[in-house]
Every structure is written in structure tokens, then in C-alpha cells.
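Of the protein chains in this complex, all but one are displayed in their positions.
Naming follows writing order (A and B), and every chain is counted from residue 1.
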């Protein structure tokens, strides 16, 4: 059956990383286990491993994002890869070279990996369908569809704090409808066996198909957070709030903002997560964002390790990636 | 006499690479032979050679070109050089620092090579005339004058398919007048001994001095392609077609577009080339661009090898570049 999943190669190994949907628990667990190896790199005097030396990793960003691009660039450089940053203005891309011709060109230059960020859902998937066999594609966020590396760093962070997934209650709060992060988180959490995944927000911002994803919908913050082990706040995209979906950011904060008061609805040892960048006072109060339960900055740190793991797994399929010697520190 | 050619050093070795014009056949053949060494780099697990380790290569781009900049950046990184990308807005360059002062500054920082792209013909030549003795300049395209690395990758591709130059008929089709690529190709092909170089296009897009370059002019596609071994299509710069030179892109395609029908005028084993990016349906039909005779993507691949060769030859003059050990794969 692996042959049906474009993300896996003919031996069932991870080749692309486009979406959590359709990946088995064992694959996700492999990524998490493998990422553990990379958590110490950031503390070494020489923060580099030779795993992807001489590989060419191309950041194909059709949507500007210094922040996300930086995390992938750092992960690639710490694996000793060469990095090309290509920012494509989609307006000019339209009139000139077609996307496929552009891909063919990068392939012909022997690029090994594309990290793709695009405003259109499905863009990374489309590219993965059309690249040469030796190339891996990583989805760095596509429209409102998926942001799978973000979801993996989130579940990695949860596992480091809660060890096991099978007894957890995780609440995701905010604009679920427009969030590629939420979509990917839901797939990751349910695949890894979290029994209770909740989405919390105004009904207008909950997608109608939410319940089919196996999550529980709450429109009330108190009930949504009750006994939660993990509270994930989403970033409020203010530009999306202009319309009739919600009256104002202030009203949103009053109903769904995470404050010391609302956090108290969750378990006392609940951790607070956010994909960043945070809007202080919009979806989360500063005392909570900076408080003892917040693991927001750990997510950032773990993001480098998880992206290194995914890059090394997908590109290292043919070179015995598990060899211990490759984890020896460079000097 | 080598002293008269700014591109050669006092020992007759290639120092700059600005234009094909004035370079002897032996130099061009040396580049082609040397480039053969680099064609395998793209297939190695570690796509890097240490030839230019610790050298500083500066991409001075006065004209935006992600595509060309990328090929030079990749070639430099695969030679282990450090790369600086400098994009200069010529409008601001005018009011601020003069070009020569900027060059003096980069020289003082011990840059070793400038790859220059400029909208003005002669820009790279001007820079080469004024740089310090240890610096090499590569022309990455100057106005409508020359694009010599493109021409070298083209003849490299031709040689790989046709082995020898001395019996070939090569047809270059399109807007010859405004094409720096065509100018450089003509010089490369005639220098290497191609007996029949043709330019094919409407008379308004053929420069008046064409015949003096030793080429044959054809205004008719059928006659122009007859018995051709190589068909090189130029990119139609639509913005240049606005004026009175040609009525419309559609009319151009009808007369000079490469289709399965017109390609049949050439020899059955003719190869089809294009410097890219292609305008599908404007100067070339998709079935031809993607067809069995097309070597367009091979050109892109060869472009990395040829640029590596030129960079390594010009910068490696003093360090025994031919040492076999330097071609050993890194690990």
C-alpha cells in the first residue's frame, strides 16, 4: 500500500514530507526518535554534522517568510548542506517561466531537495508529483492546507514533556478554519494516539468537517480547556478577521484569549504552546506566554532538530543514515 | 600577442572570461576538456571539490537574474568557494558610490573573482580593465553584447552529442539582433571550426554586420534549417517586440517557431537547444521542447560543469589546477 503514498519510496521509507495525513504512526515515531539525536547539536561548540555534506537544498519560497526560511536554512547548514534561497514573486512567475520548467531547471542543476512555501494549498504536493526520482520535497506551508514540520515539532515538544500520547487531552484554540498548522497538528496527534483532541473557537472559525477528523468541537473556552494536558494557541491572522466572521480582536481575546484565568481551566501541569509569532494581548496574555507553563521557545529549538531529522531522513535514505559515526561532533 | 588580450595573463593563460571574441581555439578547447572533469560532480554523493576553498567569489549583479546568479552560486559552492551575492540597483548606484570605488572596496576585502551581470554592453570588460592583478572577472551577460559562459555550455553540449565541430551545420533562430547569447555562440562556433553557422529570422532582427561574422543569413525557416545538425532557438524577448520590428508574437511563431513540422527540415538526428527560459508556444512548441531531440535540460546541467571549469581555470592559474588529487571526491 505504500506505493499509493507519494511521500514514501518503493521501500516504504520517507521520501517527501508534504502532509501528516496518510502517514502511519511508525513513520511519525521514527521521525521523533531520530530527531532526538539532533537536540544536542545546538549545544555543541561546533554546531554541525556532516550528514548532508555536498547536498544542495533549495528553499523555494513563493510566499515571503523570513522566519520559516531561517529555520530550514539553519537546519540545512547544520547538516553541512549547501543552501540556495530562491524567492519567487508569484506575479512575475506567472508571466515568465512556468513552475514545471523552473523545477526541471533546478533538477538539471542536481539540486537534492526543495523546501516549498506557497500561498496555494497543494503546491508542495504538486511539485512532489513532478520532480525527478532523486529529489525530496518538504512542505514549508501551503495555503491553509498543511504545515507538517510545524506539527512534528509540536508533537516532539509534547512527547518531551508528557512522554506518552495515549492518555493526553490536547486543546487547539483559535481560528481553526484558516490554520494549516491546526490541520497538521490534528492529523499528527490523532495518528500518534492522542485520545482526546479538541478544537476551541467560535463556530464561524471551525471548519464544518472538524468532527470527521476525530476531534471534539468546543465553542466555550472553559469547557474546551477543562482537564487539558496541552493547550495550543493559534496565531490570530488579523487580516482575516476583517470580514463578518468575528467582530473584533478584542472580543476574540475576551472569549478565547489565553490568560492566567482561562489557563486555570486546564490541568495544573498543562503546557502552553504556540507556533509563533505570538500576538501578545491578542490571542495570548504576556504573563502566560512568558510563564512557567509556556514551552513556546522550546518549540523553536525543537523545530531545528525536527527539521534536521526530516531532511536527513528523506535525503539520507541511500547512505546508511543510522551510522553512529555520522553523529560524531565535527571539530 | 597575448598581451593585447585583456582576458589572458602574461603567460597566455585565461585570467578573465569576458567574451569569446578574440580567444583562440586552443583556449576554448582547453575549457571544454577541463569541463569534462566536472560533469561527474553532480552525480557524487558529496557534490563538492576543494579547488577554490577559501576563495571569495562575488556575484555583482546590476541586473536582476535569479536564474543566472543561481548557476554561478552553485558552481562556486561546489568548488568550495565562499560566495557573496551583491545586487546593485543601478539607479541608486548612480547617486552613491562610483562603480570604480565599489570595485576598489571589494578588492581591498580580498575578493578573488567578480561575476558581473549588467544591462550595459561592455560593463564586465570595463571592470576587468580596472581590477587589481589578482582578480578575475567573469561576464555573466552584458547588455546585448556577450554571454560567453552560455555559449561555452552550448558548444560543450554540442560536442558531447556530435563529437567534432568540423562537419556541422548549426542554425540559430530568432531575434539575433538583440541577443548576447547569439553573438557569443557565433564566435564560439566559428572559432571551434564549425563550417556552416546560420542565423535565421526576419531581416529586421538580423544585424547588418551578420555576414561579416562569417555566418549565413536566412529569412526562411525551411531553408535555414535544411540539413542542420543543431538548431538553437533563442528566447523571444516579448518586450522588444512591441515596436515596429515585428507585428506580433503569433506571426513570429508561424514563421519562425520550432514545431515538429519545422524541425523536420533539419537532419533527423539534429539536436534542439535553447538557452532558457523557454516561452512555450512562442518560439518553441512544447512537443519539441520536451521531445527526444531536445537537449535543453542537458544544457542546464552542463552549465554548472562549464562554469566550474571556467572559475577553476581563471582562479587556479597559480596553484597547479591539474593535480589529480584535487578531483578526488570529498567525504
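Assume contacts are C-beta pairs under 8 Å (C-beta built on N, C-alpha and C of every residue); 3 or more make two chains touch, one makes a residue touch a chain.
All values reported here derive from a predicted model rather than from experimental measurement.
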item: Chain not shown: contacting residue from B:25, B:53 or B:261; value: B:53
item: Sole contact to the chain not displayed, among A:67, A:223 or A:261; value: A:67
item: Option from A:44, A:204, A:222 or A:287 whose C-beta touches the chain left out; value: A:44
item: Residues in chain B touching the chain absent from view; value: 53-56, 82, 84, 86, 88, 96-98, 101-102, 104-105, 107-110, 319
item: Hidden partner interface residues of chain A, rising order; value: 42-48, 66-67, 70-71, 73-74, 77-78, 276-278, 280, 297-298, 300-301, 303-304, 330-331
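The working rule: only the chains that are shown with their structure count from here on.
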item: Rotation, 0 to 180 degrees and nearest 5, that superposes chain A on copy chain B via CA atoms; value: 120
item: Separation of mean Cα positions, chain B and chain A [Å, integer]; value: 41
